[in-house]
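Some chains have been omitted; the remaining ones sit where they do in the full complex.
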Amino acid sequence: MEGLNRKRGKSVKEDMKEKIALIEAALYVAGRPLDLKTLGRIIGSRSKRKTLELARMLMEEYKRRGSSLEILELEDQRFVLQLKSDYASKVRRLAVRPLLTNGPLRTLAYIAYRQPVSQKQVIAARGTHAYKHVKQLIEMDLVEVEKRGRNKILRTTEYFADYFGLSHNPAVMKRQIIRILNRMAEAKKSGK
Amino acid sequence: MRREESEKPFYLHPPWNILFDPRMLERINPWKINIAFILLSFLEEMERRAIVDFRASGIALDSSATVYLLKSKLLLKLEEPPSPPPREPKPDYIPPPLILPLRYELTTTTIQNLLQALEDALKTENLLKVKVKPQNDILLTPQEVVPQVSIYMIEMEELMKNLLRRIQALVERGEIITFSKLTRGLKRLERIRDFIVLLFLAHRKKISLWQREGSDEIYITLGEDALNGGFE
């Protein structure tokens, strides 16, 4: 009887470990935030509470390890696996997908900061080369455009929000992004 | 020159000259002119030199009044409600570049997708038949471009035979044979090849080539050899 119990106990623990590994596999492959429903489907569980618990255990494990990777829980209980930003500059050039260079990233930051913002204002602030940046950002689904008469209004997309783990609520998202940008600007100032 | 300058009345020199040059007066910000100092020193200088010039004093007075007038106009302007601060010149804040987090992402493209794409690419290239013998089309090395001489001649014999047959067929229909007619519908490279073959045929006296003056057209007639029994 005792032996059986021990055996059963072990198998529960292993089952849990297995499910945590599956969540890790899912996050690794997806490269984007996944919600509890999707993760639950992968581990064959309908209980959101259970899935959440396991995902959080994986997140804690990553924290303990001191890995260069991190798992984040976004505000709507979605999880994402990504490289810690401290490491980005050192390994960026190894990434295969053509990444955005500084110019388009600045234009993106400007749009995120001022959104909703007219394309005209973006060009005025960033110069005519920003036309190309805007096109590129739209192609990458980071920015979307809305036509209002003869004006083009630009804002960031939900995909963009996911990328940064931000809220889908535009007002909240804008506050979050302004906070991030201010932090980055300060880090830059104090860093030099 | 120096003498001339020294002969100029003292008040035409700085700092007093400003009172005697209306254009200069227009250009200078009235707040920068210390009239009390200028007038006082002007009078002192006149006293010192013991020359009293009423005409100059009148002008100085007039100019000083103008400066006062300008100053009061500016003061009056300030009494009006202050205009809003200029909006434009303040440069727009440009935040630092937004660095995207790095995430690996498994992509969906498989070797099967790649090969399906290859089939499509070859179809559009219209070279699907090459599929069986791809090595023919691999980057041409010099050896492949110019086959060894013997192979080259065997090929040439074959080409000559074929072309001569085409020419004979046209002759039998009683047509005048021209190079453009012979090569109608052919690609540029094929036409060049046919032209080289024609030269070989002419060299062997299978055909004759001639041109009319002032025309680019090449006329082809069968040579005696060809008429008497073809190529063999």
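Order of writing sets the labels: A and B. Residues in every chain begin at 1.
The criterion applied here is as follows: a residue touches a chain if its C-beta (ideal position, glycine included) is under 8 Å from a C-beta of that chain, and two chains touch if they have at least 3 such contacts.
Keep in mind that what you see is a predicted model, and the values were worked out from it rather than measured.
**Student:** Work out the full complex's chain counts from this file and present them as a formula in the displayed labels.
**Tutor:** Chain copy numbers for the entire complex: A x2, B x1.
Throughout what follows, only the chains that are shown with their structure count from here on.
**Student:** Can you give the whole-Å distance between the Cα centres of subunit A and subunit B?
**Tutor:** 41
**Student:** Which subunit A residues qualify as touching subunit B in the complex?
**Tutor:** Touching subunit B from subunit A are residues 28-32, 80-83, 85, 87-88, 91-92, 95, 97, 99-100, 102, 105-106, 108-110, 112-113, 121, 124-126, 163-164, 177, 180-181, 184-185, 188.
**Student:** Which residues of subunit B touch subunit A once you look at their complex with the stated criterion?
**Tutor:** Interface residues on subunit B, with respect to subunit A: 92-106.
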